[in-house]
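Removed: one protein chain of the complex. Kept in place: all other protein chains.
Chain naming follows the written order as A and B, and within any one chain the residues start at number 1.
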Amino acid sequence: MKYDTVIGLEVHLHLNTKTKAFCACSTEFGSIANFQTCPVCLGMPGSLPVYNKVALDYAIKVALALNCTVQEYTKFDRKNYFYPDLPKNYQVSQYDLPLSLSGFLEIELGAKPKRIGITRVHMEEDAGKLIHKEDNSLVDFNRTGIPLLEIVSEPDMNSPEEAHSYLTELKSVLEYLDVSDCDMEKGSLRCDANISLKKPEDKKLGVKVELKNMNSFKAVKDALNYEVERQAQLLDEGKTIGQETRLWDTEKSITVSMRTKEGAQDYRYFPEPDLPPFIISKTTVEEIKSKLPESGRDKLQRFVREYGLTNYDAKILVSNKKDAEYAEKCIKAYPESDKKMVVNWLVGAMLSEANARNSSIAALNIPENNLISLLVSIQKQEISNLSAKSVLSEMVSSGKAPLQIIKEKNFAQISDAGELDKIVDEVIKDNQKSVADLKAGKENALMFLVGQAMKKSKGKGNPKLLQEIFKRRLS
Amino acid sequence: MELYTLTAHELLKKINKGEAKTSDIVTSLFDRIKEVNPKVNSYVRINEAEGASAYSGIPVSIKDNICTKGLNTECCSKILQGFKPPYEATVINKIHASGNCILKTKTNMDEFAFGSSTENSYFKPAHNPWNLEYVPGGSSGGSAAAVAADEAIWALGSDTGGSIRQPASFCGVVGLKPTYGRVSRYGLIAFASSLDQIGPITKDVEDSALLMNIISGHDPLDSTSLNIPVPDYTRSLVNDIKGIKIGIPKEYFIEGLDNEVKNTIDEALNKLRSLGAEVKPVSLPHTEYAVPVYYIVATAEASSNLARFDGVQYGFRAESKNLIEMYKKTRGEGFGEEAKRRIILGTFVLSHGYYDAYYLRALKVRTLIKNDFDKVFKDFDCLITPTSPTPAFKIGEKVNDPLKMYLSDICTISANLAGIPGLSIPCGFTKSGLPIGMQILGKPLGEEMLFQIAHTYEQNTEWHKLKPKI
Partner (left out) sequence: MAIDKNTVEYTAHLARIELGQPELETLSKQLHDILDFIDKLKEADVEGVMPTSHILPVNNVLREDIVKPSLPVEEVLKNAPNRQGNFFAVPKIIE
């Protein structure tokens, strides 16, 4: 039986402010346990919170980037529950009057873009970290109080692929705002999923299962895929789906029920009396909106429009904000009005170098003028395309300028007729069969012979001239 | 004349004249404490060796729910036993910055400020210096008793529903609850965050004004503190109330008001009339809802504020085999009866299914109560009521009847709900020698008016000169 899949995602995002949400402790990652705490984030008796100005600014930026309506009046609430990583045994969060509502994110999966609704984006604080030992548990409060945003989607996704696409698009949008590291492995982005299945003809949604403990976008997709199968099988057998929370087990690639004795939690939300509400004027919102950095999507369209890139190439370059900015610097520095060559090198050779080093084109740290210098050399036929690729590798590892490398490593293209003649002689001598083929009319033989000549010349032969020489001698 | 019998302003004069040093005052106080504390029990965990935090100015006595760095702060509760805060409350920093110091021992209180008699203290009750069989009031009973017994020159208490004013009136001293937000709450172990304020308990009005000058002001560590300049409150210490309009809310003078209290207040009002004030009746129609609103809002906030006392980071931790057992046993054994009662009540009114009927409704009625005051203050400079419907009661009399105990807050509670300042000043005695206090309520940030009226009354009466024989 074929079922409709309905998925909603809840993302928790660490904002990369310098200090915590309600106190001035540093938010730097990886410090020694309990080294970044103070009476406020420890919830010591008598301590009081004061909200971080930049966290509020970032929150509004995210809400706007996700097309939400920023509320004019918003307040914090207390979410009350007991757990050792929560020092006050309540979390400062937002309940009925959150920062923003009713936004959307467009994902591109297939021909048409699809709008995934975003119910709300609200502000809250993170809890600490628990380390479970055999006989007890250890608590580290360094992470307590780090400012979080909770981004809740509408249950608008209808496949694990769409969910994955939502996450990658969301990450891209957030990276462009520069408000978070968005790193699931580091824990600065966490995702819980809700999934239910229903028969296509049913109007009512099926029983919702909550999935937790997924540590990567792939894990989210895998967990959802597993759930679709698990639930479909149960429904086929006529069984009911239990409304529960299930944990993703990465090792076994299955979801496991999280058996808790308690029923639904009663959080006893009430307005946080220690924090006066916020009144966010339309003027403030407009001001922040006007200062928002260009989104990845807008940049893509602009690259196509201004520099004549193809959609395909532009998409590659804007997928990462730093790369996009670097690419644009290179494109601007390139002297010709037709930018095809520099773009080809960025999405071609540069990207290959980056991938081989598990890096990104911007992180290769090649000053744009150096890249341009290399491209100009190629155009002036000072070096061959092939050599240029080797020079590029050298530029990445040594950090030196291309002209210096060309000189030092003797990469200059051989265009001298005399020298080239000598190389052609040798190649002809060693490749009699191909010579015969060429004379017999086989076109490939020419390219093969040129290739051999390039090899012999260690890539330095001028391929165009070589081609002409071969043609002349062997026709 | 023993130094401990003097007021802070008298001692400051002596210090300036070179007739006394702070160390003399501290010694004098500890001598007095040794003499009477066993009877009055104003102070807990007395440790003479600690002395004062610095030897400068006049030592202030501090209630056990105000955090003092390195000095035990336990809210007179078992669950916070041994807690030494690693930081100082803002008011303590302000006291030091003003050139004064604190006494390094804390005053007795109802556990977590839950109470009106100081009988809920883990360290046994404090006693009323005017009659040791009677309560000193609460929850700042220790501070009030200490000031009345000359075991303290001046003290800080906290007031959530009357906890400064009521014990001040029971002990015959001056107690002020400032406008909400006037004094920083940073370092005050919270009971009800939207109602709590720290305030002075003193021998006379001048000391109250001096101490208010020191502790008031904006605190960047407290989001609920007002960013408004602090006037010099001593400038309000004038002897003149001609033309001042005083309202007498009729809802505070109903059945249940002790006759002696009623008569004493009437006499005090006559005195004020004779000094030129206009005294007229007014109405605060929603007064009857104040106690129910308070016991919903305050307990709800308290249930959340006290959730942190769980044995994890500080204080008492019960023996247990697992986490849930640790939480339940720690809180079951560590909290006293009244604390448990209030926490459970507060948890209940916030819980699913009851929130709208109780908590939300209470917040709405709170608006109505505030509106009552706003309306009346358009035409009046202040309001006067009894501070408490009865004088001090006997120790043990009400402690087993929580509802009866709650009802004794009826005169003071509304001021906390409305966020307005209230001052209690002694205005007489019962036939049996128990003090009676008069409460003056002012507009938000109207402390200056309160000081003016209180000072004028005080200068024209002798109540503040009387001392108990212990």
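Here, a residue touches a chain if its C-beta (ideal position, glycine included) is under 8 Å from a C-beta of that chain, and two chains touch if they have at least 3 such contacts.
All figures in this text were calculated on a predicted structure; none of them were measured in a lab.
A.B. asks: Out of B:Val238, B:Ile254 or B:Ile324, which is the one that touches the chain we can't see?
C.D. replies: Answering carefully, the residue with contact to the hidden chain is B:Ile324.
A.B. asks: Which one touches the absent chain: B:Tyr4, B:Trp154, B:Tyr358 or B:Phe380?
C.D. replies: Checking each option in B:Tyr4, B:Trp154, B:Tyr358 or B:Phe380, the one touching the absent chain turns out to be B:Tyr358.
A.B. asks: Out of A:Gly8, A:Pro39 or A:Pro402, which touches the unshown chain?
C.D. replies: Residue touching the absent chain, from the options given: A:Pro39.
A.B. asks: Could you tell which one of A:Thr5, A:Asn52 or A:Ser153 touches the chain left off the display?
C.D. replies: A:Asn52
A.B. asks: List the chain B residues touching the unshown chain?
C.D. replies: So the residues of chain B touching the missing chain come out as 82-84, 86-87, 180-181, 194, 220, 223-224, 226-227, 286, 288-289, 291-293, 295-296, 303, 307, 310-317, 320-329, 331-333, 335, 340-341, 343-345, 347-348, 351, 357-358, 360-368, 370, 402-403, 406, 417-419.
A.B. asks: Just the residue numbers, please: which parts of chain A touch the chain that's not shown?
C.D. replies: The list for chain A reads 17-19, 24-26, 32-39, 42, 50-56, 75, 82, 84, 130-132, 135-141, 258-261, 266, 268, 270-271, 273, 275-279.
The definition used in the following text is that only the chains that are shown with their structure count from here on.
A.B. asks: Chain A to chain B: how many Å between their CA centres?
C.D. replies: So the centre of chain A lies 57 Å away from the centre of chain B.
A.B. asks: Tell me, which parts of chain A touch chain B in their complex?
C.D. replies: Result: residues 39, 42-51, 78, 80, 82, 84, 87-90, 137, 139, 266, 268-270, 273-276 of chain A touch chain B.
A.B. asks: Mind pulling up the chain B residues that touch chain A in the complex?
C.D. replies: Residues of chain B touching chain A: 66-67, 73, 75, 80, 83, 85-87, 89, 185-190, 192-194, 220-224, 300-301, 303-304, 307-310, 312-314, 323, 327, 347, 350-352, 355, 359.
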